[in-house]
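The structure appears right after this line, and notes come after that.
A protein chain is absent from this complex, but the other protein chains hold their places.
Our next item is subunit A:
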Amino acid sequence: MATTESSSVELTGSSAGYGVDNPAPVIEPPRARTARTPKSTRTNFELYGWLFMRLSGIVLVVLVIGHLLIQLVLDGGVSKIGFAFVAGRWASPFWMAWDLIMLWLAMLHGANGLRTIINDYAERDGTRFWLKMLLWTATVFTILLGTLVIFTFDPNIR
């Protein structure tokens, strides 16, 4: 039992060399709590994030389905969309507010969803960090650009 030579276990291909004197490498327990384990944060961030996903989801159902109906179905469908159509809608503060809220909620909802997916799937801390940086950069850029366009839109641009 003491050495591999005398043991009755039949050694297979990749086993050569391992024995009591030279054991195969030990795989670190993946979930052990060590000094490097992140400390608890004691904030309600995840709670608010979770609530935000539910509430923004409900509002987005109305906003997005309304948006799709107006843009693609009612009144001639997609063929009616043009510069004039957009300019006409954004002349009204109601549609500006609709589009602004939809932009913000959809971007934050999507970004937070992707954040949780990155948290779930990224295995190394570095990967997780850079994926999140990419995500936040893209989100902030899109939100700012969209907001800028909605507020500074000039129908006489031509």
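In this section, a contact is a pair of C-beta atoms (placed from the backbone, for glycine too) under 8 Å apart; a residue touches a chain by one contact, two chains touch by 3 or more; residues count from 1.
Please note the rule applied: contacts and distances are computed from a predicted model.
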Per UniProt, the name of the complex member that is left out, chosen from "Succinate dehydrogenase iron-sulfur subunit", "FAD-dependent oxidoreductase", "Phenylalanine--tRNA ligase alpha subunit" or "Branched-chain amino acid ABC transporter permease": "Succinate dehydrogenase iron-sulfur subunit"
Full-complex contact with the absent chain, from A:V20, A:V61, A:L134 or A:L148: A:V20
Hidden partner chain, residues of subunit A it touches: 4, 9, 11-12, 14-15, 18-20, 23-33, 37-38, 40-42, 44-47, 49-51, 116, 119-121, 123
